[in-house]
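Excluded from the complex is one protein chain; the other protein chains are retained at their positions.
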Amino acid sequence: MTSTSSPVRVQATDAVDQPEPSAALDTLYRAFESELLVPLWTEIGDLMPAHPDSSALPHLWRWRNLLPMAAQAGELVPVGRGGERRAIALANPGLGGRPFATPTLWAAIQFLKPGEDAPVHRHTQNAFRFVVEGEGVWTVVNGDPVAMRRGDFLPQAGWNWHGHHNLSDRPMAWIDGLDIPFQHHIGSTFFEFGPDETDSTEAPASSRSERLWGHPGLRPLTHLRPTPATPLLAYRWEHTDRALSDQLALEADGHRATVEPGHAAVRYTNPATGGDVLPTVRTEFHRLAPDTGTRARREAGSSVFQVFEGTGEVTVGDTSWAVARGDLFVVPSWQPFSASTEHGLDLFRFSDAPVFEMLHLDRSVA
Amino acid sequence: MTSTSSPVRVQATDAVDQPEPSAALDTLYRAFESELLVPLWTEIGDLMPAHPDSSALPHLWRWRNLLPMAAQAGELVPVGRGGERRAIALANPGLGGRPFATPTLWAAIQFLKPGEDAPVHRHTQNAFRFVVEGEGVWTVVNGDPVAMRRGDFLPQAGWNWHGHHNLSDRPMAWIDGLDIPFQHHIGSTFFEFGPDETDSTEAPASSRSERLWGHPGLRPLTHLRPTPATPLLAYRWEHTDRALSDQLALEADGHRATVEPGHAAVRYTNPATGGDVLPTVRTEFHRLAPDTGTRARREAGSSVFQVFEGTGEVTVGDTSWAVARGDLFVVPSWQPFSASTEHGLDLFRFSDAPVFEMLHLDRSVA
Amino acid sequence: MTSTSSPVRVQATDAVDQPEPSAALDTLYRAFESELLVPLWTEIGDLMPAHPDSSALPHLWRWRNLLPMAAQAGELVPVGRGGERRAIALANPGLGGRPFATPTLWAAIQFLKPGEDAPVHRHTQNAFRFVVEGEGVWTVVNGDPVAMRRGDFLPQAGWNWHGHHNLSDRPMAWIDGLDIPFQHHIGSTFFEFGPDETDSTEAPASSRSERLWGHPGLRPLTHLRPTPATPLLAYRWEHTDRALSDQLALEADGHRATVEPGHAAVRYTNPATGGDVLPTVRTEFHRLAPDTGTRARREAGSSVFQVFEGTGEVTVGDTSWAVARGDLFVVPSWQPFSASTEHGLDLFRFSDAPVFEMLHLDRSVA
Partner (left out) sequence: MTSTSSPVRVQATDAVDQPEPSAALDTLYRAFESELLVPLWTEIGDLMPAHPDSSALPHLWRWRNLLPMAAQAGELVPVGRGGERRAIALANPGLGGRPFATPTLWAAIQFLKPGEDAPVHRHTQNAFRFVVEGEGVWTVVNGDPVAMRRGDFLPQAGWNWHGHHNLSDRPMAWIDGLDIPFQHHIGSTFFEFGPDETDSTEAPASSRSERLWGHPGLRPLTHLRPTPATPLLAYRWEHTDRALSDQLALEADGHRATVEPGHAAVRYTNPATGGDVLPTVRTEFHRLAPDTGTRARREAGSSVFQVFEGTGEVTVGDTSWAVARGDLFVVPSWQPFSASTEHGLDLFRFSDAPVFEMLHLDRSVA
């Protein structure tokens, strides 16, 4: 389903006339309660609003606040088997204190000190890492060590073994995105421990997955069966950066290449299918050229953004923030989102759009 | 993903060693709280269990209790614009009093008296009706009147206009199944009011959809584009009954036709694709021949069953119930389910399996 | 690709200026020949016409001529291992005497006398039978005996074992459709002999495949994996006839149900996918109500029609014929086709459309 205009009638389901109170009705309602029943007519306003009305709220987390706290956790909290990861999650103020950025998405800052090892495990949750600054950690996926560097996007599909280790002499932080809240809600989560130590001590510049899959449009004949998640474990900054620059250059030459004037954007995709990198999570990178503003746009489904570079102003619903490198913010379902910049702005984004599209629930208006 | 055996190590994420308490840690935790942050290491046991650990509980609702309460609501609660439907939903005891049978599924009894009209609306939620007894109501979908009779299954895909009216001189009750909890959680719900009166007064024995789509393997040339939900608006009891009888007869003749000995089963499918009737909801009908017991089976994903006919015993997790016509019960994700019968048992089932399969989260063990 | 209007410039590739003749050119052309080379510029008119220009010609075969010859073959030609089938194929007058109705399709009349047995074999060619009159033969597919009766359509996907036997006391004739010319051209044909005798002597009214798959919209849980060809081995006349009558009745009531006024049509489909019954062959049934004429329509791809019932006039390209029961005719690629009738006309059709659609080569204009 694509954009629609749905003029909703004035009367709304959240202002429903309730039946005439009476003793008999009271008795009935108490009978409902004791039988574990709830009538639709008292709940319809919440359950069937005219448009999505998420309890998640727009919110911004400042990188300059997050990073020191992560470092502090580095001092106080060991990383190892059991806790598994030194990850600190964004808790949307509308979601009751749970570590959920949105009803479907988890976003956390993870921190690893020199020589530390985040032990190997696997889980059905789909995950990725995105690096806003630093380097020195390798994530090892099914034995394939993948270097993490500024600007890199590193997907990690469900049920693959993975651990991380810091082979450098400096601490490193990055963000993790997962579908934990979604899978927690529907009840699909499996988890297994692997070896306590990460199963590789190699530190190659390029992973095996990139050497097999990182050549544009070329597919290894050994891997012809499509996989639901991407087999490419690193999307390097140099490619993302060049793709965005190329779009802006093509636009400058008069060709259709950008989403709207000054707004370049790429989606990270599975080279084996052309679809999203993860079954439940979409990831994109947006670049606004200097003096660019985007149109406000609503989408069914929620997103988390991180500012990668530059400065600008972002508006979510009724709230606007001036943003800078590393800042993270949330766009709940159907809240209008726009951004503008004077000097240029690079934004990483992830969302639950694949869930909506697969189930034919996607909608948008711009 | 199909059945797997995943020997999980003894140590579990729900017994995580926490960091050494200290004043500094307290300070850090308070800082987390004020910044709306939550660490993974305090939550991992709940968020990343070894296998699905739904807060939904197995539960049974007796039809002999539900039906009189629905009738009583018929006396006390008018049906009309605003409340929209005289529907009374099952509220799973593990889900905090919300009208959710499982985290993804809604199940309700709906009741309509002679001459009553449930007004026309549409919503993104996918729905169906299933009739355990009675007749006399027509559901009118985009102007096509569809008679409802015992044993009929009537799917109602999202965003189609629909109303119901009772053209008979007797009240009628049936069950509604929807994906309300799922769509409420992810924030995908749109809703629109239509005319206050149902847009047809015809009472044909067969809907237009059945005349176009109800001929096995034959597709009208006017409707060649596949639709995500089924275009067939009624799956009549006579066909379901015969399909199940045929399977048992084939099995008796030595042919492979049943799921397991004495256990016949059909899935309701979209004749335009062979897939599920609704993007988010799977529906099936199971028949156990006399003196049949099924193997216990776990599935990732939750289900609701209604007994259509017969008697037997069903076991969900650690709980067993003797069941009879109309009884409804819930199987939460990964809880083992089995059923047995001495005199024969017919079970209608709906589940969120399409969500799990589309997102590659399906698993089962038998 | 759907209908397009492609105004072709007057100059055509079939009137190409050739290079200036010279001794040097002659020498070059002889060198080409000895090296097994052919220049494009001498062939482009044939190879790259402005639109499809098939060497197949429109042609009609009269049933009243075919049937006696098939009976005569019954007297003179035994049926058995080696020759395999007493089948007599239509040889399009434009295709050099080969038994090809079109460049992709085979159409033959097959004849089996009382007690005869067409031995079991299998081949990659996709096949079907359609019965214009008579009964008494069972086709046995992988051991499942399928009765053949007037109006029935019986698909037979590639690489399934099958034989036929006549269990009645009367001879029976029917038509076979296959993709023999297509598979012969591309080189995809495999063939294996099975038992010399048909592997069943049962004569059930209904096949096992129908008992599993013949219930509209209901899928056996034992058969959830989609198959490229239909698992349903018989599409019975009663269903086809009713589907067509229902379309005309719906049209009479003012609903959209027919392809064009008075023209009802169904496609035979795979209930497991909603797609064509066979990977390479599309099959349809068209009914023209009395006093109906169809619009002329061109399609890329070729078809064979058989008149099932009624009389009328059909036009293919520049040729028109009055047709009656059993008559077979060919519509080559891109030849306009139309039909009209005073008293009603039922037409069975098969074509190579799935090949064109799969490879994105389909086009049509009406």
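Here the chain labels run A, B and C in written order, and each chain numbers its own residues starting at 1.
Everything that follows uses one rule, which is that contacts are C-beta pairs under 8 Å (C-beta built on N, C-alpha and C of every residue); 3 or more make two chains touch, one makes a residue touch a chain.
Keep in mind the model is a prediction, meaning the values are calculated, not measured.
Here the chain not displayed is in touch, across the complete complex, with A, C. From the options C:H51, C:R256, C:R295 or C:H343, the residue with contact to the unseen chain in the full assembly is C:H51. Considering the complete assembly, subunit A touches the hidden chain via residues 208, 211-222, 224, 226, 230, 232, 235, 239-240, 242-243, 246-247, 249-250, 255-259, 265-274, 277, 284.
Seen from subunit C, the chain kept out of the figure touches residues 1, 6, 8-9, 11, 13, 15-19, 22, 24-25, 28, 31-32, 35-41, 43-44, 46-54, 56, 59, 61, 65-66, 69, 72-73, 75-78, 81-93, 97-99, 103-104, 108, 123-125, 158-159, 180, 182-193, 228-229, 279-280, 300-302, 332-334, 352, 354-356, 358-361, 363.
Basically, only the chains that are shown with their structure count from here on.
Viewed as a network of touching protein chains, the structure reduces to a simple linear path. Where subunit A touches subunit B, over half of the residue numbers in use are shared by the two copies, so each contributes mostly the same positions. Here the CA centre of subunit A is 51 Å from the CA centre of subunit C. Centroid to centroid, with C-alpha atoms defining each point, subunit A and subunit B lie 30 Å apart.
Along subunit C, no residue makes contact with two or more other chains.
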